[in-house]
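First, the structure itself, so that you have it in front of you.
With one protein chain withheld, the remaining protein chains of the complex are depicted in position.
Chains here go by letter, A and B, matching the order in which they are written, and residues are numbered from 1 within each.
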Amino acid sequence: MTHAVLSEEIPYTVEARPDTGLFNAKLGIWLFLASEVMLFGAFFSSYIMLRVGATEWPSGLLSVPMGTFNTFLLASSTITVVMAWFSLRLGDFSKFKLYQGVTVLLAVAFLVVKGFEYRDKLTHYWVRLADGTELTGHIEGRPFNWSTATLHDPAFGLTEIVFHPDAGHAHAAKGEATEAAPVATHHSLKLPVSQIERLESFGPWHNTFLALYFTMTGLHVLHVMGGALVLAYFWGPGSRMWKTDPRRFVNRVEVSGLFWHFVDLVWIFLFPTLYLI
Amino acid sequence: MPTCPFGPIGGPLMSTTVASHPGAVAEPAPHTHPEPGFLRKYVFSVDHKVIGIQYGITALVFLFLGFSLIALMRWQLAYPGQPIPVIGRLLEWMLGPEMASQGIMSPDLYNSFGAMHGTIMIFLGVVPLAVGAFGNYLVPLQIGAPDMAFPKLNAASYWCYFVGGVVMLASFFIPGGAAKSGWTSYSPLAVIADMAHRWDGQTFWLLGMVILITSSLLGSINIITTIIQLRAPGLDWMRLPFFVWAQLVTSFILLLAFPPLQAAGLMQFMDNVVGTSFFLPSGLVVAGQPLEVSGGGSALLWQHLFWFLAHPEVYVLILPAMGIVAEIIANNTRKPLWGYKSLVYGSMAIGFISFLVWAHHMYLTGMGQTISTFFQTTTMLISIPSVIILTALLVSLWGGSIRFNTPMLFALSFLPMFGIGGLTGLPLGLGATDIQLHDTYYVIGHFHYVVAPGTIFALFAGIYYWYPKVTGRMMNEFWGRVHWAISLLCMNLIFLPMFIQGLEGMHRRMYDGGATYAAAEGVAGLSQLALKLNVSISHAAWLLGLAQIPFIVNFFWSIRHGRKAESDNPWCATTLEWATPTPPPHGNFPEPVAVYRGPYEYSVPGRPRDYLMQHEPDQA
Partner (left out) sequence: METTITKLLRLPPLVSEHGAAIDRLLLYIHLLMFVLFIGWGAYFLYVLWRFHQRRQPKADPIGARTHVSSYLEVGVAVVEGILLFGLALPIWSRTAIASNFPSPEESTVVRVIGRQFNWMARYPGPDGVFGRASPKLVGPDNPLGIDRDDPAAADDILLESSEIVVPVDKPVIAYVSSLDVMHSFSVKPLRVTQDAIPGLSNPVWFKPVKTGTYQITCAQLCGNGHYSMRGFLRVLPQDEYEQWLAQQSPRAADTSGYE
């Protein structure tokens, strides 16, 4: 009987089942990725529906160089993660360590860049004054994510803010991406709090585009974090299994690699959708 | 009454394999490991059978809760504005006077209870029972596997479900109360229903849903992998019991339909908590004030995403039920299912088409010709595989030697009840007639016939049928019949009059049961009969609740005091779950099994016994 295993043990955890050619975890991850496709698919469909129905759609809010750089990071990591698995299949554990380590570092770098991008958005403001004027720009000191409520919060004790309006929208977006200093320093305004009717940063609440941007990339970031944690675990403590159960370890690395490819793939769709078109 | 001594061709009651474990009821299962502690064994177990039981008990509790909510709502519908006796005061004390002052249900409380009745019944009651409990317990057994493919994920799935349920329950007690915008949670209402609280019932609902969806994703990956990978040698696709097929299709639906709701849930969560406007169009004016949000969203987007899940979800409610009914009918007619292949292909067709009909819930949102033609056509199309499945089950009865035990009574009742529910889906599926019936009690009648006397009856049938597998004892037959008879009567007294109310134009989710719209001097409206039916429906609903007492007592009493099952296979069934000791030990099959035949070889001519189990070799 082909079933010659201890009956309490689950078959095909390591070996592939002959008629399907898959071991359990590999089928499992493919199924999981199918559901992930539906998850992100729903977001992309929502993007299309919301954009088609929109009267205006902001452009140039995001920094294309930063996005491109991040695309490059993830694309590289998708190669190193294959190399890691491949090295392991060839039995070269130290090469595996190297490539897996690089993959994790690339993931971390991606997250750091993303963090800077988020920060740029959340220190960039839109105000509406009592007379109806609307301005976008930075507040002196680049405070993080204030809202109308902050202005009236006694803990901040604000009576006025110094505001540096953007010179021009598209220009400002590019400028702020590369320099840490406020962009449009050529003139600044003192705005009494009493005159400000509404203040908000360029967070997800500001418009539908940013809502989609933060939600979609935010979910992607969670995937990157999750993936990086797993990869780091197999790089670190998890790699001890290489000594005790190498075949299983290779399987695990392969499965986590499949997930990582998917995370990269999602970004390959996110980048043009949000940054370019 | 003995359970298995049918017909003149009785022969030895037990198959040879089974006979090697006589009296396994009392003996502790043979174990290769030291006995694990109580917590590991019953609480944090990774054994699919324990997890299945956990799912089952939790889901039954939720089912009961879902019923309790509707029982209270039915008071308000029958006697609008009158204090609920006794329990009203309790509600006031628990939920605060703004919810139930003087024991009178407030409109907000009514809406909360309505939304939570739907949510609890579907997501916390029926699906966990049908897939979590029955699927978990039976699928590995029926395919001859030692466990699920991923036992730890399985446990994680249960605990996610548990936490999700706790979050949902907790929401009753937060300021503002539980979600109150229907189980459909249409935006913008869901977002603005409770503006006073940012972390309101709706937010809890969304959190709970996200956790529940995670649970069902883990569960469905597990079930699919298990079925594809762990089938015993010889168990080809066309030898799978239909129940396994039903679970497979169901799991695919769960796997692919739930993520869009996850996405939608995240977006509504952002709308609720972070202040985005995914589903809030520009220019909203609430209570005379323009709403301070960025706008630019789409209210219809939510509906599309919601129904993209929620329509397939209703087939998640029905397919496992059909699976259970098919097993029980085959067993109790003592003959193979008629048209096994059409059942299999029919359920696949349902699974597939169910992704293409969602907008039939949205005919009146202002659809164009092309889209509505498409969805009306697919809706008519999806009724065909249902007709095929039902026909196959009905024809299966022909020529059988029908035993009328409690499981069979429930399973048989499923057929005409699902028939009524399914047939009343047709006028809803045509846009032109849906104009009149949309969101009336006709819809309530339609879907309750499929889920209550349909699915719930199938689940009852399954509980009575597999009880001896789990406990080694039979449930009491007499009280089972009492439970069945009263339940069947009450279900019809509750849901049949709803079609009349619906055709007259009584709308759902009406706090006063439609009293506002009663016919008045010179103005056409609901008849007195329609309003009086509210009262009789409510009485029938409460009686239905009482009719569950014999069941609940029977359920718990029989664990220790029920009649012992004569063997490991008390119903003389053919499928593999009956080839294990009772209850099955950790790892299920003491020796590896192989399969030699199809799932329903009953009454094979020329055999001494009227059934051949799947693992019995041919030369038997």
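Methods note: contacts are C-beta pairs under 8 Å (C-beta built on N, C-alpha and C of every residue); 3 or more make two chains touch, one makes a residue touch a chain.
Predicted model only: the values in this text are computed from it and were never measured.
Although it is not drawn, the missing chain touches B when the whole complex is taken into account. Only one residue from B:H48, B:H304 or B:K335 touches the chain missing from this view: B:K335. Looking at B:H48, B:H117, B:H311 or B:R403, the residue that reaches the missing chain in the full complex is B:R403.
Between the chain not shown and the residues B:G96, B:P427, B:G545 or B:P583, the one that touches is B:P427. The chain not shown here is touched by just one of B:Y79, B:Y186 or B:W542, and that residue is B:Y186. Residues of chain B in touch with the missing chain: 6-9, 106-108, 111, 180-182, 186, 188-189, 192-193, 281-291, 297-300, 333-336, 338, 364-369, 372-373, 376-377, 380, 383-384, 387-388, 391-392, 394-404, 412, 415-416, 419-420, 423-424, 426-427, 430-433, 435-436, 438-440, 500, 503-505, 507, 509-512, 514, 516-517, 522-525, 527, 602-605, 610.
Quick note on the criterion: only the chains that are shown with their structure count from here on.
Separating the centre of chain A from that of chain B, both taken as means of CA atoms, is a distance of 37 Å.
Of all residues in chain B, those touching chain A in their complex are 32, 145-151, 153, 217, 220-222, 224-225, 228-230, 232-233, 255-260, 262-264, 266-267, 270, 274-278, 282, 292-294, 296-298, 301, 304-305, 308, 586-594.
Put simply, chain A touches chain B in their complex at residues 1-13, 17, 20, 22-25, 27-28, 31-32, 34-36, 38-43, 45-46, 49-50, 53-55, 198, 203-208, 211, 215, 219.
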